[in-house]
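Quick notes on the structure that follows.
Moving on, here comes subunit A:
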Amino acid sequence: MLTIKDLKANVEDKNILKGLNLDIKPGEIHAIMGPNGAGKSTLGNVLSGREGYEVTGGTAELEGTDLLDLDPEERARLGLFLAFQYPVEIPGVSNLEFLKASVDSVRAAQGKDPLDSVSFLKLARAKCKLVNLDQSFLKRGVNEGFSGGEKKRNEIMQMMLLEPKICILDETDSGLDIDALQVVAEGVNSLRDPNRSFIIVTHYQRLLDYIVPDYVHVLADGKIVKSGGKELALELEEKGYGWLEDAAENGAA
Partner candidate 1 sequence: MTDFHNGLLAVNDEANSPLSAVTALNSSGADSFLAQEIPTRKTEAWKYTSLFNLTSNEEGYGRLAETHGAAGLDGLATIPALDAQRLVFVNGQYSKELSSNTEHKNVVRFSQADDAQKSIIADNLGSAIEQEKHVFGALNNAITTDGVLVHVGKNEQLKTNIQITHITTPQAKAFTVPARLLIVLETGAQATVVEHFASTDDEQNCFVNAITEAKVGANARLNHYRLQLIQEGSIQIGGVHIDLDRDANYDSFQLGLGAKIVRNDINVNHNVGGSHCELVGVYLPQNKQLIDFHSNIEHKVANCTTSEVFRGIMADKSKAVFNGRIHIHPDAQKTLAELSNKNLLLSNDATINTKPELEIYADDVRCAHGATIAQLDEQARFYLQSRGISAAEADVMLSFGFINELLENLELDAIRNLIRPILAQRFGRDEELMKHIG
Partner candidate 2 sequence: MTDNAEIDRQIGREYEAGFITDVESETLAPGLNEDTVRFISKKKGEPEWLLEWRLKAFNAWKEMTPPNWAQVQHLDIDFQDVSYYSEPKSMEDRPQSLDEVDPELLATYEKLGIPVHEQAALAGVAVDVVFDSVSLGTTFRETLAESGVIFMPISEAVHEHPELVQKYMGTVVPQKDNYYAALNSAVFSDGSFVYIPKGVRCPMELSTYFRINEEKTGQFERTLIIADEASHVSYLEGCTAPMRDENQLHAAVVELVAHDDAEIKYSTVQNWYPGDSEGKGGIYNFVTKRAVAHTNAKVSWTQVETGSAITWKYPSCILKGDNSVGEFYSVALTNNFQEADTGTKMIHLGKNTKSTIITKGISAGKSQNSYRGLVRMGPGAKGARNYTQCDSLLIGDKCGAHTFPYIESKNPSAIVEHEATTSKVSDEQLFLCQQRGIDTEKAVSMIVNGFCKEVFKELPMEFAVEAGKLLEVSLEGSVG
């Protein structure tokens, strides 16, 4: 599905990713954990093509297509979805209008006709219900005045609507209470599919109680320094990240 080889990236001329390798097969859930500043969010931003993130080496291919030369919207249309850590507010642009434009463009890329407004509205309302968002949110500006939890649920709803191939959740759990966390997890779990993969970027093991990963990777200093099964997450929770950073440094030296 997604193959990342020796990915290196700079932010403001500073080396953040320093040769990251990751191979994700269809249907797999990979958790990426690591200390603050390790480059976790950078990974999501680089893969989705955010400006200011300069790729200096390596490749990232989605089903054989090189992502790194594409515009952000082209990547999205190929099926890459980033659930933002801090979704931006866009006053004046209604959520509904935004969602329809998004779904239409992704459908168009798949050679499908746009949904008519009525069916779309029906669909959007149904998805709202799934993530426990009141339908009035559809009429409000994109993320405008949403609470932190509402913003995250809105992200999951978009994921449901767009049915992407690879979903990257960038610290979606940060700052969420248990109830909201469960809603997010249920949303993700309902989307689990043999043809869909997930990258769950998180700082805390808690989320992984609800979304059980196939693999856990530790990202430190711009590289994956350790990989393992779901039990690695528990180990990290217990021991913290310090021992791994030391290990990484020693390894490097």
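As a selection rule, all candidates are chains of the complex that A comes from, given by their letters.
Just so we're on the same page, a contact is a pair of C-beta atoms (placed from the backbone, for glycine too) under 8 Å apart; a residue touches a chain by one contact, two chains touch by 3 or more; residues count from 1.
It should be emphasised that the depicted structure is a prediction, and the values quoted were computed from it without experimental measurement.
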| item | value |
| --- | --- |
| Options 1 or 2: the chain contacting subunit A in this complex | 1 |
| In the complex, subunit A residues that touch candidate 1 | 48-51, 71-73, 75-77, 81-82, 84, 87-88, 90-94, 96-98, 100-102, 105-106, 109, 116-117, 120-121, 139, 141-142, 158, 162 |
